[in-house]
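Sharing a structure with you now.
The complex appears here without one of its protein chains, the remainder shown in place.
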Amino acid sequence: MNKSNADQRVLLYDPQRCTGCRCCEMACAYQNFGSLTPIKSHIRIIASEDGIHRDAVYCWHCEEPVCAAACPVDAIEKDERTGWVRVNPLKCIGCRSCTYACPVAAAWFDEDRRTAAKCTFCDGDPLCARFCSPQAIRVATRAEASAALKQILGGAASGGGTSP
Amino acid sequence: MKEYAVYWGCMIPHRLPSIEIAARYVLEKLGVRVREVENYTCCPDPIIGRFIDRKTALTLSARNLALAEELGPELLVLCNGCFETLIEAVEALHDENTRTEINQILEKVGRKYQGAIQVRHVVEVLHDDVGLNRIKEVVQKPSRVKLAVHYGCHLFREPNGGDIWRKPKQFEELLRVIGGNPVLCDHNRLCCGFPTSHVDPEYSLRMNLLPKMRCYKQLKIEAVVTVCPACTIQMETGQRMLRKFGLETSVPIVHLMELMALAFGMRPQELSLKVHRSPVEDFARRVFG
Partner (left out) sequence: MEAERVLKAAGAIQVVKKRDRKVEAAIRPDRIRTVASKLCSHGARFIIIAAADSGLDIDLIYHFDLDGLVVAVKTRVPKESPEIDSIKDIVPGAEWAEREASDLCGVRFRGGTNEPLVLPKEGALETPPLTRAFRVLPAEVAPVAESIASVGATAPLTSLMERRRQEAGLEAKAPMVYATEKGTKELTELIKQASFTERGGFDPERKKLRGVYK
């Protein structure tokens, strides 16, 4: 990881803090689609069957994004300056390659617009992080997030192009 | 003892006035002097307030803060929601440009927010300013019952990356001091499901309230203690709807202020507990009656 990558601002989720209130999902859907339906959210909170534990599916804005590599029309691009990986809906042909390629399934297919959709990082001030009372989802540097995720995933995230 | 401006919010006076009665009694017993913020509006609601217009929401918050500012440097709030909204507004209004912009609107109705108020949750005030020892002196009837602690999401809000467990831990300590026996389990942290209750009601009951209530039933909890009127209402009305998921439960949901008032010697019939939709009145009569 070079320095600019290590300094990139990404989202970091801590399941130990999450209360499962889903404010992040509502905030995201509101910001990007003007609706409060959690189905329209780029971040998704999933619950264990017994309802006690929570985890989140969200975009890591990878160093070498597989979604972008899988896209046949180059509709997904990683911004050189900020490092955010975004879908250009005008270029997207709705083939869903990115939704299958992403190892955490962060990119998803929006049935209404017939294009792929994914986290845009809200132009630098993610609403999900702002709305999270226990700060379970927050903005951190990639170096911080990487260390934290490795601890949570027990080394499962090491290696490979999509290391968080 | 310091003097505080007190902000009741709208849920407490409109839906659960028993909390207001209890809080007045508790604060008086502990010698906490309060001056009431009058002519206030809703904080506004931390969920809806964020989804309506940001400028409008901030204007309403700033107006409430301006009213409180006239009464003193510290504002005491009894509702988690009000706490988060107001503390966020204070943070946002630290920014000079934002404050000027909002003050230009407030000016039109003859108000001004100076930026000199500190918002304090009742839990912090009782724990830090009043102190556990002082509370211990006032307790007349220690409850000695098994209680579940429901913190409520907004209680975790801590400005500038502070320790989110600070206030929840203080809350537990307050319960122990008044003689309660708080049971610690993973489910305490879970949200009551109120924020999504209009957007995804089925999920909110099944994944938030159901696991909580199921656990409390298994542990034979006698009452759930909250510090938020919205959580109280959600858990009271929600637990009746859990029947469709095969759980019959009727646990009293009581606010910390009510429990403290009872422990300080207030009689249950003075508290107007019939405003609750869970058997709080029976619980109070049985334990404190």
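Labels A and B are assigned to the chains in the order they are written; within every chain, residues are numbered from 1.
Everything below uses one rule, namely that a residue touches a chain if its C-beta (ideal position, glycine included) is under 8 Å from a C-beta of that chain, and two chains touch if they have at least 3 such contacts.
Only a predicted model underlies this, so the values are computations on that prediction, with no experimental measurement involved.
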{"item": "Full-complex contact with the absent chain, from B:L30, B:L65 or B:V199", "value": "B:V199"}
{"item": "Chain not shown, touching residues in subunit A", "value": "30, 34-36"}
{"item": "Residues in subunit B touching the chain absent from view", "value": "8, 10-11, 13-15, 17-18, 20-21, 36-42, 44-45, 48-49, 51-53, 55-56, 59-60, 63, 105-106, 108-109, 198-199, 271-272, 274-275"}
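We take it that only the chains that are shown with their structure count from here on.
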{"item": "Separation of subunit A from subunit B, taking each centre as the mean of its C-alpha atoms, in whole Å", "value": "33"}
{"item": "Footprint of subunit B on subunit A - complex, ascending", "value": "17, 19-23, 26-27, 30, 36-38, 47, 50-52, 131, 133-135"}
{"item": "Sites on subunit B touched by subunit A in the complex", "value": "47, 50-51, 84, 153-158, 161, 164, 186-187, 189-191, 193, 195-196, 199-200, 203, 206-208, 210-211"}
